[in-house]
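Sharing a structure with you now.
Excluded from the complex is one protein chain; the other protein chains are retained at their positions.
Moving on, here comes chain A:
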Amino acid sequence: MTLNQQRKLKTFITGLFAWTIALILFFPIFWMFITSFKTELQAISIPPSLFFEPTLDNYSEVQERSDYVHHAINSIITSFGSTILALIIAVPAAFSMAFAPGKRTKDVLLWMLSTKMLPAVGVLVPIYMICRDYGLLDSKTALVIIFTLMNLPIVVWMLFSYFKDLPKEILEAARMDGATPWDEVVKVVLPLSMGAISSTALLSIVLCWNESFWSLTLTASDAAPLTAMIASYSSPEGLFWAKLSAASTLACAPIVVFGWFCQKQLVQGLTFGAVK
């Protein structure tokens, strides 16, 4: 086998492997999508049917029963609101830890990450009581605050990893030109880090969009996001897979489209090392 052939074979095997993984990951979404066009009886048929007469009944049922726009607006407000808030807190925090690290910076970073190791249910009762006492139950404000706190460690870590790889000489040069710390952040670091910030923001939005534990626990109707809408289609007594799939498809659609448009930034950000 020539070197060229070996290289082609290697590319083929790598491609095949990547496609297999991608298809495995995509399969549940594909299945959810086609199930949403089946009748309830077709949805539970064994063996499952791939070829069937599609119906839009499930979508019209979801439209009739749920206020999709209301839930979607709640999802947008809470996921975008909390991401913006998290970035406002995380950018200066990551900047200071990356460019002016102290003795305990590593410990602080580890401590922040350790909060992610606590199961959410462990703090359910105190958070529920706080929300009740401050009148925040079933409010978007509560979700924005909780989502911000939930994602802050990840956002700080991602930005810190990026900032620490930025050459310090750039900041020194800015300082030589009379830049204040504010100028350093706004005029130097932020423009250099737009890719990383975008991908961090995207990840945070996706995590908030898909969050269900707090959404279901702290909301009832006014602030209920799309995850709460999906949950309402699960039934203890009766067939529900087709309608649940339609609700899930509608709930996933905005974030999938959004992710599709932003995939360049997402991939770039997730694979970042700082200066390329």
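The definition used in the following text is that contacts are C-beta pairs under 8 Å (C-beta built on N, C-alpha and C of every residue); 3 or more make two chains touch, one makes a residue touch a chain; residues count from 1.
Assume contacts and distances are computed from a predicted model.
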Name of the absent chain as recorded in UniProt (options "peptidoglycan glycosyltransferase", "Sugar ABC transporter substrate-binding protein", "Nitrate reductase" or "Phosphate-specific transport system accessory protein PhoU"): "Sugar ABC transporter substrate-binding protein"
Of A:Ile29, A:Ile88 or A:Met129, the one touching the omitted chain in the full complex: A:Met129
Hidden-chain contact residue, picked from the options A:Gly122, A:Gly178, A:Pro191 or A:Pro236: A:Pro236
Touch criterion as defined above, residue of A:Ile29, A:Ala220 or A:Val267 at the omitted chain: A:Ala220
Absent-chain interface as seen on chain A, which is shown: 40-41, 44-46, 65, 128-129, 132, 137-138, 216-217, 220-221, 224, 228, 231-240
